[in-house]
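Yeah, one chain of the complex is gone here, protein chain that is, but the others are all in their spots.
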Amino acid sequence: MPEQTDNQDLTDDEKSLIQEILSEDESNLTPYGESRRNFLKMAMLTSGGLMAFELSGAQGFFADSLTDSPAPGIIENILRVAFKVNGNKKSLDIDSRMTLLDALRERLQLTGSKKGCDHGQCGACTLLVDGRRVLSCLTLAASCEGKSITTIEGLADNAKLHPMQAAFVKHDGFQCGYCTPGQICSATALIEEAKRGELSYLSTDVRSKAGPLELSDEEIRERMSGNICRCGAYPNIVDAIKEVHSGKDVGQHWQFLHEGNNAFSVGNLMQKGGENAAI
Amino acid sequence: MAEIGKPIDRIEAFLKVTGTAKYAAEFNQKNMAYGFPVRATIAKGTISAIDTEAAQKNKGVIKILTHNNAPRLKAIDPQAMQQTGGMLGEQLLAIQENKVSYFGQYIALVIAETYEQARAAAANIKVSYNKEKPAIDLKTEMPNGIMPKQLMGEEAQLNEGKTASILDAGAVKVEQTYTTPNENHHPMEPHATIALWEGADKLLVYDATQGVMGARGIMSYLFSLKPENVQILSPYVGGGFGCKGSQWGHVMLAAMGAKAVNRPVKIAITRQAMQTNVGRRAETEQTVALSSGTDGKLTAMRHHTNTYGNLSDFFEPSGKQTAVLYSAPMREVTYKVTKLNVGTPTFMRAPGETPGTFALESAMDELAHELKMDPIALRVLNHTAEDPIKKHPFSSEYLLDCYKLGADKFGWHNRKALPRQLRNGKQLIGHGMATATYPAIRSAASVKMQMRADGSVTVMSATQDIGTGTYTIMAQTAADALGIPVKMITVKLGDSSLPPAPVSGGSTTAASVNPAVLAAGEMLRNDLMKLAVADTKSKLHARNIAELDVIDGRLFLIDDSSISDLYVNIMRRNKKPMMEVCTTAMPASGSGLGSPQVPCNLAPLKEDENSDEKKYAFHSFGAQFAEVWVDEDFGTIRVKRFVSVHDAGRIMNEKTGRSQIIGGVIYGLGAALMEETIHDKRWANPVTRTLADYHVPVNLDVPPIDVYFIGKPDPHISKIGARGIGEIGITGVAAAVANAVFNATGKRLRDLPLTPDKLLV
Partner (left out) sequence: MQPFKYTKTTDVIATTKLLAANTRAKILAGGTNIIDLMKEDVERPDELVDITNISLAEIKINPAGGVSIGAVARNTDTANHQLIRENYPLLTQAILAGASAQIRNMATNGGNLNQRTRCPYFYDVAMPCNKREPGSGCGAFEGENRMQAIFGWSDKCVAVHPSDMCVALAALDAVVIVQGPTGNRSIPFTAYHRLPGDTPEKDNTLNAGEVILSIDIPTNSFQNNSYYLKVRDRSSYAFALISVAAALEISGGNITQARIALGGVAHKPWRTTEAEKYLVGKPANENSFKEAAIIAMKDARPLKHNSYKPMLATRAIARALMQATNGVAKS
């Protein structure tokens, strides 16, 4: 299994460090005091250490959402929509044209969901609506009345990263990080889809009764093909998902150069070749 | 070096997987307005009228800027601009005049209360043009081309006309033309800028950029501000690949808009604008000629490139590797450049080498085939250990080891010499390889470092992490320099108010910034040691600092580790809440691509840090190996596995380093198999407008990629010995794939991308 943060604890040094940093400004963050502590602890354990105090990001995580409505009369076709985001009820007065993605990013300050193409061609805006992965750039906020939305900000459970988040860290399933929230949301949904027995274009047994599926690497790739990563973290993303999906540790094959690694996908065919000596 | 090299997780990973790392467009400001640029719908001509009346009446519209009413920018003076340390992507100031030079060029800016309103109003602006016929076809425009004298400050044309007789006299000769298409960078984060004026003479800009110092330089120039009154912030950048390396129109527009409405203005450009307004890799038509004896020894190499530019002097330098690889006694590298009315070409991941290695390394494969020689054997036979033009030895070079290790790991000995010998059902299987190479550049960089009495350390530099791992490797270097755990370190970058560092382009960052981190760390450690030995309450009192070492923040005598003192205790006893150093590290050859400003040049140059380009040639090398399966009916190509081996000096972090190479290979697979920006030949508009038409690889396109590093530190680039690895991974990939396709099918494809239709012909 991926690293479980609750199996570890902070060193005394780290604890006192968190104490020192929190005591300075905790009073300003009363409503979030406890979750902030958990956030920092989680960050400390994840590996980033003090980088978690890079507050430009962390403050956004805890900032009160800006539910202030636009000035009256500025927007035509204004309508009120209420939905849950990461378990919290939100009610917004919005332009009918506003997408769910823009509502999250521009009004609720939940900028974890990313705008990559704004046309359903990249998957960076992927999040979960009522438990299903969808593209928030093609979803009108107005159509989300009464729905329950989970974004990347809502995946971690208190002091514990979601196993998929932890696996992405471990396997370096990203570089620039921009497609990452969409990848992770998509991957968490993929795991559930496999449990429900949902098929993909690569599924071989279409007519069978739906039941939990064990996905091959190729199946994971196909099911993640709606999330583009331009940095090219795909092989690492597949490793991360495989680890969570199988519940088994996936070795980081690049770290140790042992002979078994370069097993050929056509090994048996290759054996027959060889009239051509290298170097 | 205990931390450098270790495959530790990215120190900012936590923020990225929780969605809390904030990118430029995510720093919303109070009272912020939204800007939406209007783009030209012709490729050449002038605007005769812009009717903004209807749009102006749209609800929420605050102001519409056109060339008629836009704030004026300072006119372009190339020399003065160069001195700012920044670079315009194109010699074009946004909406200052009515001339249109490419489809999509910004011609107006709508500023409105909301994004929806700005976008809708932009669609309601009516523009009339005096249209002219655009230049769009490279072939038909080539007669109008020129042979440029300069290429990035060096002679552009090498030995023009000097190889013809040698080539003709060669026992074996290969001469072929290879073509590569227009490509676009398409980082996942579209460019975005939030501009915020603090009074009339102070500007704050959140910007998705590969170079905060360059952005500061250009903005201060254009708006006639003191550089120190412009601050550029770019803590996280959602990928760059070259298109965020210089400054483009939207940055100017955001600042102009913010000035015009006296409010912060955000512009996040669309994916469609990414196809036209932030650079591209230009189409090339490259003719490569190689001649050799029957033994395979090269006698001459010629590489001529036809390409184009538009609003800048930049052109794709696809002959670069032909001046570096192989031991041919005579070589000719030439360029002819014409002008087309399409978005301006710029640097894109391994500019030059990406299309250039496709041509040269395909030609080498063709020559090997002619000679009935193993492609690796041909390369080994013609290997050079010195720069063939400058005649300097390479600073550190293990290319032969790359071939050997790669061949071994890939199982090259099992490759069939003749094409079309392996199949699995309808799939034809082939194996190909190519050499990878990219120059290693180091520039001046400055770093400030602070330690607080709680033991925490902050490392600061105006560098960038565009996904490359800069945050992490800077922390690793600082940890080693100071002898403290990585967890105690915060890295601050992407802020032009910090000590200057070079643009994160040309694979320079790791090689440039880390020597400065190391120097600053050693300086700070030294200061603490001095404090300890002068401190009567310290166990280390009156010792010589040369006798000391440090681990986990504890200074101790090398000979007796029980005699020790802690950094934190030394600072507390001496009532120092914080200690700070700042230093600049510079290669002996000068500041390179770095900013000319050097704020805290406290470290004298060291003789042993000799990276003098007059003595050594600095290059990284590698070998790429591909196995492809080609469907014999459909011509669809799947790359089934890939081995990538590199000699790039010391690897700063094995985990992030491997990711860089994997990413480079995948970028190369995109170029090999699918990426192409196509223009309508009548109107010069891209018909590949979005990511639906401009295909980049998806997860299913990518096979397992095995990466191996030689890992030998380069003793001449810096004390650390690391060269950059952002670009080498893409070089040679397209040739390895195309050579594998030849091996699988017997068809030699010389025109990228290798889409299925090309194999069906």
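Per-chain numbering from 1; labels A and B assigned in written order.
Note that contacts are C-beta pairs under 8 Å (C-beta built on N, C-alpha and C of every residue); 3 or more make two chains touch, one makes a residue touch a chain.
The structure displayed is predicted, hence computed values, not measured ones.
From the set B:3, B:116, B:332 or B:727, the residue in touch with the chain omitted from the display is B:116, counting the whole complex. Of the options B:383, B:638, B:712 or B:747, the residue whose C-beta touches the omitted chain is B:638. Residues of subunit B in touch with the missing chain: 41, 59, 103, 116, 119-120, 123-124, 425-426, 633-636, 638, 673-674, 678-683, 685, 687-690, 692-693, 695, 697-701, 755-757, 760-761. The set of subunit A residues touching the chain not shown comprises 76-77, 79, 95-97, 99, 118-120, 123, 126, 132-135, 137-140, 142-143, 145, 186, 189-190, 193, 196-210, 221-223, 225-228.
Criterion: only the chains that are shown with their structure count from here on.
With centres defined as mean CA coordinates, subunit B is found 26 Å away from subunit A. Those residues of subunit A whose C-beta lies close enough to touch subunit B in the complex are 13-14, 16-17, 20, 42-44, 46-54, 56-58, 60-61, 66, 70-71, 74-76, 95, 97-98, 102, 105-106, 109-119, 121-122, 124, 151-153, 155-156, 161, 165-166, 168-170, 172, 174-181, 184, 218, 220-222, 224-238, 252-255, 257, 261-262, 264-266, 269-271, 273-279. Across the complex, subunit A is touched by residues 7-23, 25-28, 59-60, 113-117, 120, 186-190, 235-239, 241, 268, 270-271, 374, 376-377, 380, 403-404, 407, 409-417, 421-422, 424, 429, 454-457, 466-469, 471, 475, 485-492, 627, 640-641, 643, 654-656, 658-660, 662-667, 690-692, 696-700, 702, 704-708 of subunit B.
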